[in-house]
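Below is one structure. I have some questions about it.
Note that one protein chain is taken out, while the other chains of the complex remain in position.
Going in written order, the chains are labelled A, B, C and D, and every chain counts its residues from 1.
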Amino acid sequence: MSALDNNAKEIAGDAGSDGGATSSPEINTKEQDKGPAGPVILFFIVGLFASLILGWIIFPKLLYSKKKQPIDFNHVMHMAEVEDGCESCHFFREDGTYSGVPKLDQCIDCHEEIQGDSPDEIKFVEEYVSKGREVPWLVYSRQPDCVFFSHVAHVKVAGMDCVTCHGHIGESESLKIYEENRITGYSRDIWGKSIGGFKKNTWDRMKMDDCAECHRKMTANIERTGVKTPTKRLIDHLVDVVSPGTSMSEKGSSVQTERGACFVCHK
Amino acid sequence: MKHKNAKKYGMVIDLDKCTGCGSCMVACMAENNVPFRKDESNKVLSITWLRVYQLTNGKPFPNTDICYLPRPCMHCEGQHEGHSPCVSVCPAVATDYNTETGIVSQIYTRCFGCRYCMASCPYHARYFNWWDPVWPDGMEKYLSPNVSPRMRGVVEKCSFCFHRYQLAKEKAFKEGRREIKEDEYQTACTQACPAGAITFGDLNNPNHAVSRMVKPDPKHHGRPTNPNAFRLLERLGTNPKVYYLSSREWVRRAGDNYLENEAKYKKTVHQG
Amino acid sequence: MFPFSFEWIWDMGHVVFMGGLWYALTILGIGMSYCIIKAAMDACRGNDEHHH
Amino acid sequence: MDSALIPRGVKRCPFPQFILFIAIVGAVLLWGVYAMLLCWFKGLNQTNMNDFYGFALWIWADLAVIAVGGGAFFTGLLRYIFGKDDLKNIINYAVLIGFICYSSALLILAIDIGQPLRGWFIFWHANVHSMLTEVAFCLSCYFGVLTIEYIPLVLENRQINKVPFFHHLGHNMHEIMAVFAATGAFLSFFHQGSLGGVAGVLYGRPFAYREGLFIWPWTFFLFTWSAAACGPCFTILVTKITETVTRKKLVKDTAIQLLAKISGWMILTYSIAKTADTWYWATVTVPSLGQTLMDFYSNNPFYGIWILILEIAICGFIPAFILITKKGRKNSAALWIAVFLAVTGVCINRWVMVLQIMAIPVLTFENWVLYLPSWQEIATTILPLAYGVILIAISYRYLPVFPNEPELNPIETLPAEEEEAVEPSVELEQELKPAEA
Partner (left out) sequence: MKIDRRSFLSFLLGGAAGTALSPLPWKLTDDSSIWTQMWPWTPVPEDGEASYVNSSCTLCPGGCGITVRKIDDRAVKIEGMKRHPVNNGGLCSLGLSGLQLLYGPTRVKTPLKRVGKRGRGRWEKISWKDAVSEVAKTLGDLREKGQSHTVGFISGSDRGTVPRLFERFLTVYGSPNLIRTPSIIDSYELALHLMQGAQALPGFDFENANFILSFGSGIVDGWGSPVRMFRANSAWRDTGGKVIQIEPRLSNTAAKSDKWIPINPGTEAALALGIAHIIIKESLYDAEFINNYSEGFEDWKAFVLGEYGPDSVATITGIDSTTIIALARSFARASKPLAICGRGQGTTPGSLNECTAVHALNALVGNINKKGGVFAVAEPDYINWPEVEMDATAAAGMQKNRLDGAGSKKYPFSRYLLNRLPQAINSGKKYPLKALFVAGANPLYTMSDSKAVKKAFDKVPFIVSFSSYMDETAQNADLILPNHNYLERYEDIPTPAGMPQPVIGLSRPVVEPQFNTKHVGDVIILLAKAMGGTLSDAFAWDSYDACLKETMGYKWQVIIEKGFWSYPDFVAGPREESFDTVSGKFEFAPKETGSLKPFKPVKIEGDKTNYPLLLMPYDSIRLANGAMGDPPFVMKSVDDTVLKGTDVFIEINPKTAGEHGLREGQLAMLSTPVGQAKVKVHLFDGIMPGLVALPRGLGHTAYDEYLAGKGINVNELIGPVEDPVSGLDAAWGVRAKLAKA
């Protein structure tokens, strides 16, 4: 039965029914519904999987552009040469600020002349050292401009290890490909390699939530009361409301979030 | 929620000394990467974190008097700590009150530009980026990395140069200290003021100059006990952390609204 | 908005406010789901009973 | 051409005429869209807002459309919860108007914020202490409710209704509409209120600031109340306008009269409450802040005490008295005047609670700052109006918005209609259902 016939019949019927109460179109639809349910479900599954593949596999490939570092760098080899570990090159300045990726000045002592015969070394000396040009390193862990991160507070005061956030980069023999988010310009290491935002290690992601996660644990440790359960927090709060000042809860300095104040990390 | 060693940074501006020269305004703009446009004469569109107002006593010649009043963000404490007019209204937690320093922050990347905070601020201390900030070619070289330039469509305001606090902290940490000294953290306007009219420090610390100058009364939300000191719109209950000093009665009176025939300001405690 | 977002605090404000919100959303969600599922089932069954 | 889509038993204007009408209003709409795009791409410098006027025409328009859109929630409340069955004849239209108002409000908000792409922060990073957060949440949720309430009407379109799934869906939704309506009323109460709270909590602005109950300033309750009171008036007003434009009676008098009566009493009680609030504020709150009532109504070229009198006396008590008296609301002209005044009154109230607040200096050394919107602001404010007219026109044409219409306007020339109806609709059906080939 063709749809055309169906419809024509239906409309004729409708027109004849005096325009009163709604007539029932079900007579026809029932027949339509008898169509096989299989293809319908199949199409659903096809659509589902196609979009899942698009979202989980193709999308990240499109989202990130891959960039090579101007020259390669061997952390292992340099670590063997220095005495102070990471801080030998990634040091703190007099004023407490963190120097970040080394400047040419620091390399020039050893690399005035070409050391060895690796092509990267030759390129480094010829292209950069002798021309006095800084190497335009692509910084994997560069946070956006709105972030203020005090390395000294974490390393000197809290005694944290570089690895906690940066991973085992010091044990690498060459630099990995730098991936840049085409929309935001962020390094992929900020969001993390996993497009779904899952992480296994502390250094897998460098989003605000990762800072928060660690800080929450630290705060809990300091309080020595264990991680505060939601119920305990709520009870603390109720105590606070009923009789202010008596609650033992130690809150962060932010009135809004009761964590660290926003601009401790944002500028 | 009082912290041990919690600070309450505040400012005292001596209006007898202030000459209205505008150094504080410019120092602030230079310190905080404040943008500028071709025409800045329309003051309701001109981003000036710290604005110097000219007050007049309204008397005819030759009894006229004028006084200049620099107005940074007041970093209001509100009736209970952190209930500043703007902080509680921000729908996205883009502005916050820090109980450790008493400073009201503004996070530009969080702000989505609803401008409710501007509506709530009786001091007009908040400014909106109506335009993209544009520096003439080459001039972006002087931008400071310590303060992020704001994008179009967000609100900004005075931060008491909080980045200087951060830098002072970093230095202290490097030197193995946890606390910073009074002179290690001073705002750009304080430093620049040629007349030395601005004093900045911790109001909770009785040894700091600001405390000695205004003698804040902790029982009354830091109301000044120095008879020459006053705060702007004291009766609204905003509890600003910026105090003014003036030996002139008319100037002190210009700091708040008074009913006609109201002999002296009655200290009403706001029920908020 | 969610207990896992940075701004969340387990306090009266959040519990009451967000509680109210999620309560309303849940009602709307359940209501609409009920309607849709029932409609789908009705349509499959060709249920015509409610018609007068 | 489109008669297959037109509900049965009603007569609509010829399709070309309809299209012409839509095109004309559409041109206005496009103008608004152009202005909207300017605001999005070039930024809010396209407006005449400034650092003193962070809130201006748009926020007023927002508050006003939500207030007048309050007819939907209040009529729904009366119909589904309080069981005022007479209102079933107007509830569809009330819902449609509400839907238009709320979608417009959301659109305006999306234009109004400086960073539209970050708009979702208000949900994700919500600050529950902010009245605006409450507004955003309840507004969007209630918009969802209105959509849910509007869907069954859409599903009643002759062609859509033929699809069994949609048919059943519409039916099921009707069945549990009371649950939705109750949720809607709950949400509406809060967001109407929190819109009032938006102004009332501004303790830095004596003109706006109100004491209140717990966390809610009095304006919270006044806004809800006034929206419930004046919203139905707007529904009546739009119904009346629609009837005038279509030259048909569309809603039975019983429904209008009932709504008018309830609205009248609401306006009366609201006006009394508003007077009391104003009185307390002017004699207690304001003097405690060192100011007097007249400080807010003098020394400027526009805002005089007239605006207060206009709002409360002329646009409050007068419509209230007209509507609560049987004689008054039965008189067509008086009813027109009353609903018009009531709607004007609530709009003035919202204007005052947005723009006058911004205009008044709080620092003694500042001056009044008045404000004139730019054409972009006006165009984007008219945009929802045009959009509303178009949506009403389409809904009216293709959906059974007014259940009473066929009854009130029996069609005499049936055969001719029938002839016309059959042929083109076949084509249309073909377009809608791809042939199973």
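Convention: a residue touches a chain if its C-beta (ideal position, glycine included) is under 8 Å from a C-beta of that chain, and two chains touch if they have at least 3 such contacts.
All values reported here derive from a predicted model rather than from experimental measurement.
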Check the whole complex and report which displayed chains the hidden chain contacts.
A, B, D
Can you say which of B:N5, B:T64 or B:T225 touches the chain missing from this structure?
B:T64
So which bits of subunit D touch the chain we can't see?
115, 117-118, 120-121, 433-434, 436
Residue ranges of subunit B at the interface with the undisplayed chain:
14, 16-17, 19-23, 25-27, 29-31, 33, 36, 38-43, 46, 48, 52, 54, 56, 58-62, 64-68, 108-109, 132-133, 135-145, 148-153, 188, 191-197
By the contact definition given up top, give the residues of subunit A that touch the hidden chain.
35, 39-52, 54-56, 59-60, 63, 93, 95, 97, 99-100, 144-146, 181, 183-186, 191, 195-197
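Note that in this section only the chains that are shown with their structure count from here on.
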When B-D and A-B are ranked by contacting C-beta pairs, first place goes to B-D
Between subunit A and subunit B, what is the separation of their C-alpha centroids in Å?
36
List the centre-to-centre spacing of subunit A and subunit C in whole Å, with centres computed as mean CA coordinates.
31
Got the subunit B residues that touch at least 2 other chains?
93-94, 110
Touching two or more other chains - residues of subunit C:
6-7, 43, 46
Given the complex, residues on subunit C that touch subunit D span 1, 5-7, 13-14, 17-18, 20-21, 24-25, 27-28, 31-32, 34-36, 38-40, 42-43, 46-47, 50
Provide the residue numbers of subunit C that touch subunit A in the complex, in ascending order.
3, 6-7, 9-12, 15, 43-44, 46, 48, 51-52
Subunit D residues touching subunit C in their complex are 123-129, 133-134, 137, 141, 144-145, 148, 164-169, 171-173, 176, 179-180, 183, 186-187, 190
